[in-house]
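Notes to accompany the following structure.
Yeah, one chain of the complex is gone here, protein chain that is, but the others are all in their spots.
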Amino acid sequence: MFNFLPKEFNFFDLMEKQVGFAAEAAKAFKEVAAKGAVSDESINKLQDIEHQGDDVTHTILEQLDKTFITPIDREDIHALAKELDDIIDMTCTIASRMKIYRVDRIDKYLVEFADIIEESVSSVNCAIKGMRNMKNVKQIYMACVEVNRLENAGDKLRDVALGDLFDNQKDPIEIIKWKEIYQEAETVLDICEDVTNVVESIVVKNA
Amino acid sequence: MFNFLPKEFNFFDLMEKQVGFAAEAAKAFKEVAAKGAVSDESINKLQDIEHQGDDVTHTILEQLDKTFITPIDREDIHALAKELDDIIDMTCTIASRMKIYRVDRIDKYLVEFADIIEESVSSVNCAIKGMRNMKNVKQIYMACVEVNRLENAGDKLRDVALGDLFDNQKDPIEIIKWKEIYQEAETVLDICEDVTNVVESIVVKNA
Partner (left out) sequence: MFNFLPKEFNFFDLMEKQVGFAAEAAKAFKEVAAKGAVSDESINKLQDIEHQGDDVTHTILEQLDKTFITPIDREDIHALAKELDDIIDMTCTIASRMKIYRVDRIDKYLVEFADIIEESVSSVNCAIKGMRNMKNVKQIYMACVEVNRLENAGDKLRDVALGDLFDNQKDPIEIIKWKEIYQEAETVLDICEDVTNVVESIVVKNA
């Protein structure tokens, strides 16, 4: 089923490369959380990953435009490439914002977000890799269910974190900073779910 | 024209069910506004509607992926299902945020927003139901014009509400809370307009 693609456009290789960068970004972000602060070194590392990810995204989209027949609907490949790119960008944005806002500590909620993000991106990785062979349907579905579960966990975590923030933080400027950071962290998990929604749709169409 | 769909995927039944949940959410939100405060009971009610709406959205998208010929462009059905889902989600988000922020009063602007949202979702309902028979073109257009009018009214209301907030509220934390609530309320009306834009596009294509 997946042999129609021109050899020069190996969608699966490129997509695996891209989700690999998403996994690296999630790992680098978890290291930031473990260190308890964002350093210039971490920012540089994340930006380096972001640029490499950008290159792959660009290659996928360009190859897609040059390719007439794809085994997977064009708009699905397009959506996957954009959303994997968004995962990387948003993860980098959080670290970058923390630097700009001079956030010099990582609170327990963000540590938990970093864990959940890493787990979710790891399941996204599984789902994407599973697509090489539609026999992996069960593995793909299990990964999608996990991403969905982690998105719900992230929603709850954001609500708890925001509740704590508004109940206990009296400095409005700190509220502005952390509100944005929590909401961006939750957005990473939303985008992971968007990816697996597309993957599920691809699987159903090819069933 | 609309007989091509496989019997098991009754798009119109599902879409009416989904817009019905949107109408219920708008009604529940108006009750919150009428009571002047958000209660655990209201939150539970809204979350219950949200979950039922999620199930219908999921069914529509899955059936869509399994269906080769649809009377309406696939991407239009997809967009409608996602946007009706977004109406419900965003309405629930406002109530949930009010609880987390411990907002214990509803101001006059939010009461007005709740009215406009209910009217707009009711017109969205009309437009969606009208699609069963393209002879209803006039009814559909009138509903779309009404949704557009209410979106403009919502824009103006948000501007007045934000102006009042920044002129008279001196507590920056209150400004953070209410700015988000007003902007989210206006977003519900934007999404209603997105729905009717898709409906109009479907009507034109099938004219």
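Per-chain residue numbering starts at 1, and chain names A and B are given in the order in which the chains are listed.
Simple rule for what comes next: a contact is a pair of C-beta atoms (placed from the backbone, for glycine too) under 8 Å apart; a residue touches a chain by one contact, two chains touch by 3 or more.
Every value quoted in this text rests on a predicted model; they were computed, and no experiment measured them.
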Which residue numbers on chain B touch the omitted chain? 75, 159, 162-163, 166-167, 172, 175-176, 179, 197, 201, 204-205, 207
Across the whole complex, list the residues on chain A that are touched by the chain not included here. 61-62, 65-66, 75, 96, 100-102, 172-173, 176-177
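Quick note on the criterion: only the chains that are shown with their structure count from here on.
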Rounded to the nearest Å, the gap between Cα centres of chain A and chain B is 28
